[in-house]
Each structure stands twice: as C-alpha cells, then as structure tokens.
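Other chains of the complex are left out, but the ones given are in their true place.
Lettered A, B and C in written order, each chain numbered from 1.
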Amino acid sequence: MLMTKVPQTPLVPDNTLMTATPEEGRALAITLARHTIHAMQGELEVLKAGRPKYADDAFGLIAAGHVVAIEFATVAAANNYWRR
Amino acid sequence: MLMTKVPQTPLVPDNTLMTATPEEGRALAITLARHTIHAMQGELEVLKAGRPKYADDAFGLIAAGHVVAIEFATVAAANNYWRR
Amino acid sequence: MLMTKVPQTPLVPDNTLMTATPEEGRALAITLARHTIHAMQGELEVLKAGRPKYADDAFGLIAAGHVVAIEFATVAAANNYWRR
C-alpha cells in the first residue's frame, strides 16, 4: 500500500487549524473531511481488490474518514493544535 | 468537486457558538448538523455519479455530517471556540 | 424545512445541564437524546419525501441524534456548560 506522507493536494489547507471565525472554521472542517476521503479513495480500492465496486463505497470512505477524524483530534490535542 | 469556502446559507448562524442558554445551544447544535448536511448534499451526488439514488442517501448524508461534527470539534477547540 | 428555534417541548429540561448526582445526570442524557430524536422526526420525513418508510427509520433518527450529540458537546464546551 502506498505510504503517502505528503500528498499533492494538501490535507490541511494553509497548514493551519486557525481561522478568524466559526463560519470559516466550519468550512475548514468540511474541507478536512473531504480531502481525507479523497486521499484514501485509492487505498480503499486496494483493500477491496478483486471485488466489484459496491453501492456502499461512499459509506466505506465516510467511515474511514470518521476514524481519521478521531485520530486527528488526538494528534491535534497532543500538539496543542500547533497554535502560533 | 466544488471548493465552496463560504456558502450562501451560513454554516454557522450569527457566526458564533455562544448562546445564552443550554436550550438555545441545543437548537444551535441541531442547526449546525442540518446546515452542514444540506451543504454536502450536492457533493454526495457527485461522489455517487452514475448510480441510481439509494434509500440510504439520508444515511450517507448523516454519516458525512457525523465526520464534519468531529472535525469541527477539533477546529473549534484549536480556536478556543472563538470566544469574544 | 422548518427553522424551529425553540420547539414547544424543551430540548433541555429546566434549561440546565447541572444535576445533583450522576444518576440524574445519566437520566438527563437519555432525555436529551430522546427529545432531540423527536424534534427531528418531522425533519427526517421531509428528507425522505416521496419514499416509502423503511424499517430503518429508527436507525436514521438515532444516527441523526448521534450527530447532534457531538455538535452539542462542542457548543456546550464553548459556552463552559452555562455553569451558574
């Protein structure tokens, strides 16, 4: 499986979690979820190699995005949110 | 996929998480969930392009809203909830 | 979709998260979950307009209640739990 450390499309736009307002923070949350789901699209296909694509692929991607969201919450807290 | 930074219907009403009471806070939570699900409705259709709509679309939207809720919790904590 | 800011049945009984004991806190948690699920029952029917009701409606409601619970955790933390 590919070990993609820094994908071409950034996972975190502008490499920061800081936003000026809750509205922008909310938009950032949607972007984080979306970029991660795309980054994993290739991986999920490898996991299901040899099987026809199911209607529930979207669900699998969302479920995987869910796990990453939780892991990221932990990593972010550990790093004090990389506040500058 | 569209990069919608600031949608026309605000994701966060009044651009704040501050409310006077828990009752209003609870109503805000429902609104946050609902607005995000609508903002992503167009996106989920793109993801499933070419496939007939399934009975579980509502579930896909809710699942996606779930991920965003977790991401937003992290972003909000990072920004100290944009307290004024 | 209806923009119900303050429904007739309160979402948060007594408009507080403070309880005297864990036992009452636990009962409050169940009540919060239940009231929110009822408040959204009408909304989920609109989302699925035109489709026959599925056996999994209960699941859809619970899933939606799940998202609101996470959003509320964020809003509550932002407001320091409206401690008095």
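Criterion: a contact is a pair of C-beta atoms (placed from the backbone, for glycine too) under 8 Å apart; a residue touches a chain by one contact, two chains touch by 3 or more.
What you are looking at is a predicted structure, and each value in this text was computed from that prediction instead of being measured.
Undergrad: With 3 identical chains placed here, how many copies of the sequence make up the full complex in this file?
TA: 6
We take it that only the chains that are shown with their structure count from here on.
Undergrad: Testing understanding: with touching defined as stated, what is the shape of the graph linking the protein chains, line, ring, star, complete or other?
TA: Its topology is that of a line.
Undergrad: By CA centroid distance, what chain is farthest from subunit C?
TA: Chain A.
Undergrad: Write the angle of the rotation needed to overlay subunit B on subunit C, where the fit uses Cα atoms and the result is rounded to the nearest 5°.
TA: 60
Undergrad: Between subunit B and subunit C, what's the gap in Å when you average each chain's C-alpha atoms?
TA: Roughly 16 Å, centre to centre.
Undergrad: Take the average of all CA coordinates in subunit A, do the same for subunit C, and state the distance between these two points in whole angstrom.
TA: Spacing between the chain centres: roughly 27 Å.
Undergrad: Enumerate the residues of subunit B that touch no fewer than two other chains.
TA: 17, 32, 59, 63, 66, 70, 72-73, 76-77
Undergrad: Which of the residues in subunit A come into contact with subunit B in the complex?
TA: Residue list for subunit A touching subunit B: 17-19, 21-34, 55-56, 58-59, 61-63, 65-66, 69-70, 72-73, 76-77, 81, 83.
Undergrad: Flag every residue of subunit B that touches subunit A in the complex, lowest number first.
TA: Counting only subunit B, the residues touching subunit A are 1, 3-7, 10-12, 15-17, 32, 36, 39-40, 43-44, 47-48, 51, 54, 56, 59-60, 63-64, 66-68, 70-79, 82.
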